[in-house]
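What you see is the complex with one protein chain gone and the rest in place.
Per-chain residue numbering starts at 1, and chain names A, B, C, D and E are given in the order in which the chains are listed.
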């Protein structure tokens, strides 16, 4: 497939430039039962994230007397991929859940809620490359929507390599023939890297270019995250009274 | 098979009339270790039920501070069916255990024994259609034999449809070609329905007929349940002294 | 294979006499993290044993208020046998773990450490017949190395039958064609049998001969166990100061 | 699943309204909440539908693959139904393999589809005894506000009716719609202090004594039923639920089209 | 399984009687409890037997199916033995996959059958390397009052001897009895304060230090042994148990016929 993924005008199979993101749509507060939630459409990815907590930590022997645990479960639903995936965690999703949990733990003020658990659920409804980045991006918004005190939100994106070129945000078709894939997550304000994985083949120069693209994209995604929260609050202001009714009912349930 | 299951005299493959039960034999108090037990032969079904409790509820997080849990486990043993069944619960037995537990919970005075569990085990030793009804019938007797305070015993029976006719208590051969199957369990005294499932194809009229057959049969089964308990007590009266010895030994075990 | 396993001079496939052990090498204190450890090479068997405890017993409902539990896990690693073994316990290793636990429990002064667990891990790195005996032999040394108070160490050996003759300590090639196999473990000082299994075909006379061989061999293995501990202590005396540093560090970890 | 606990105040509120013949959200006893159905929500599935029943949100996908038939039905395709009560949807759902609640849900939906003969499984045979189409229906609860049975059933029926068999991709000729013969509908009611309420919310479920799900076909005939919960129903209540389900089923069936 | 706890009073009672050479139920040290064997208890099994050893009640079934042989024994049928300590039988048995107790029980019974060459597995080969008869022995404990090893072994042997290979149903000619070459018997004794007691009751097991099961064939030769529990046996005790097992085995074998 060498040489076929980027055309003579430098455009990719879906018409994007090498440093261009797919279309991203973020919506906060999309679920009723969850304490916080977000929905992300990212190209053809469809991702739902929900947050419960801080709440009692189960099993109890995992409780940390000095802080809350941030426990993320990343899951692909059975029909999110072309071959049906058997329900239940596989090794890939266990690893992704671990590294997303670690990234989120850094931004949550866990010391405020000792012995509790902040549970984050990411469900990939439709997968098209880059689901862990879309999931982490959604999870950050869901945490904020849940009112969990946190340092900042974490945007995330993958940078890849196709046809010997560093390229931002591979879609599935590109990923299938890609030469490298590097998902990252950062705090744009400080430049801190919270998630970074790579597989494939990159020189040091290519790595530097990739980080440039990635950092730039994360700035944009961060803006989308903030916009989603703003829209959510704006809606709340308008529909405040109506929205309050179910909230009160929830309190009654104890 | 249309038209072959009921002959010109209205008799079924095993010679029964459409509203006739198979032969049912109930025996109470058949096991030594269990707190209560019953054995039921119902046509070619052979079913054993045992009750332990009220006893400490495990796992503890399931304990209910206001009442006892009634936890039934329905199980078919490996060689109870023509193709060997792998030991361990399958989805069918999980569902049956759930609905039998719910039915039994209604009649046990669970509020007398907060935080405890009343454990009911139903083992299908030989299966020939209608095992959940035979199992629930046996479980009621075992609960009574265990001296668990309860509102009433629950007889249970299935009503089916073959050759376009509503028919009581399908045997396996009929069930294989049946057009509908509807297991029910009721309290005959009050007419309350505690278990009802249906699959197949029934009109409203057929449903009404089926319930008539079912209610009538439950009266008879209820009588057999009571007879079994009476025989059990009668034996105890005669053999009272002998029986008391092991009971005392059990107490010594703490 | 009848008649081929022992030659005209009474020598076996690896040149041993019928009552001769394979070469056995025992080393105590081979791991840094474990509280006690031992490594055994026994012919082509390579076995590692480690002891942790007495430590808090998990799960807690297994705790015994009157004594420590001795919980041994025997495990063959994936590439210890010619066909790769899937990781995780199989039925054979569950049974072996149970009987080794029972044997070790007899010699540990469990009443000194109520509510705790003494955990013994046996890993078969390379298997060549007789691994349970090599494992139990190693586990005894590891327990002593951990400083667990115990009545005595337990040597263990298997006696088998090939070509109609009772033969000590079968190697794999012999075991494949053997007519009987009988692993035993004893306390040489008292002659008490703590582990004994047999499968195959033995007359009473053959059993008596086998026990003679086994008891004799256990005396020798016991000596090797003691030698290994002596060497371990001798080394500690010389290198005492150096060795103490990490020990102190461990205490600092609480 | 232990049933979620509810405060006494809220429970009393529901009971008090019921005694006046009213429901918390103002519906009549036989009124369903707003239903919305979004078909083909997930492109990677051969068929899919997202159903909102009030705030209850269920996503159902259908995957169709080739495989071997069961030995006792060599000339029929295979239908397999699974429900996942994922912890994203409720604080009371837990991670892990299907528990008794999700198993009951899956099996009740499965029986409704199977017993109504909705899908012509014989048309899903490729080579008798050797190769057939396997049809996996996976139901994911995304937000849980009561009456999963009907939301999941509507989703499964809509997803199946939207599904295309991927024949071309498998070298088996042209894609074709799943062969549908019938549109079954399930309606669920609960009994609370002898009142019957259809399409219960989560709060209503929490105080309910008994539940009955009735699945009817286009003729109004009964194809499947499931009574649930630890309470009882009288025969009259059962009959009333059945008759009302037949009536409500006709309306819901129009939504599916 | 943690061993069940017993009151000190009861323990003392057993010890006191033993010091006078007596057992709680009046038996001699080498006396089995009443044995009853009901063959073909379950019709859906190819062979079955329900064995009562005093109040210990074990139901064993044999299912026989066609399947593929193991690659290292291409011309032999397959024997598979499984024990289920179902919670119906004892307050100390728990639901779930086989624990170490049921695994030990199954493996000890399996070795006794296998090592005695009771079944001619070569006669269970249909097509070498391709198709053989698979023979599943499932042992269910229904009521537990001690000495499961011998009750289960008797049940397994009786069930196997009653089993018919379902050849006709599988299109492999006429049904035939399982090819039996030997009738092994296992006898189990416990050591309590240096007394040896055969066929221990549950109470005796609770105070026992060590257990030895000896399986002998028709010649009285030893085919399998298993020592259990956390206590010890002297060589003399082991020899005495072996000799007694040979003697008692002859009597029990007659019951099996």
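Keep this in mind: a contact is a pair of C-beta atoms (placed from the backbone, for glycine too) under 8 Å apart; a residue touches a chain by one contact, two chains touch by 3 or more.
Note that the coordinates shown come from a computational prediction; the quantities given were computed from them, not determined experimentally.
Student: Can you work out which residue in C:13, C:125 or C:224 touches the chain that's missing from view?
Tutor: Result: among the candidates, C:125 touches the missing chain.
Student: Among A:7, A:102 or A:227, exactly one should touch the missing chain; which is it?
Tutor: In the full complex, the listed residue that touches the missing chain is A:102.
Student: Using the document's definition of touch, tell me which of C:6, C:26 or C:48 contacts the absent chain.
Tutor: C:48
Student: Touch as defined at the start, partner being the missing chain; which of C:6, C:21 or C:34 qualifies?
Tutor: In the full complex, the listed residue that touches the missing chain is C:34.
Student: Looking at the whole complex, which of C:4, C:25 or C:84 touches the chain that is not displayed?
Tutor: Candidates C:4, C:25 or C:84; residue touching the omitted chain: C:84.
Student: Considering the whole complex, not just the chains shown, which residues of subunit C touch the missing one?
Tutor: 31-34, 44, 46, 48-50, 52, 55, 73, 75, 77-84, 87-88, 119, 121, 123, 125-127, 249, 252-254
Student: List every residue of subunit A that touches the chain not included in the displayed model.
Tutor: 62, 64, 91-92, 94-95, 97-99, 102-103, 105-106, 182, 187, 190-204, 207-208, 211, 215
Here is the rule we go by: only the chains that are shown with their structure count from here on.
Student: Comparing residue numbers, which of B-D, C-E or A-D shares more than half of the contact pairs of B-E?
Tutor: A-D
Student: Rounded to the nearest whole Å, what is the centre-to-centre distance of subunit B and subunit C, using the mean of the C-alpha atoms as each centre?
Tutor: Subunit B and subunit C have C-alpha centres separated by 51 Å.
Student: Hey, how far is the Cα centre of subunit A from the one of subunit D, in Å?
Tutor: Taking the mean C-alpha position of each chain, the two centres sit 31 Å apart.
Student: Could you state the distance in Å from the CA-based centre of subunit B to that of subunit D?
Tutor: Using C-alpha averages as centres, the distance is 28 Å.
Student: Could you say which residues in subunit D touch two or more other chains, in rising order?
Tutor: Residues 98 of subunit D touch two or more partner chains.
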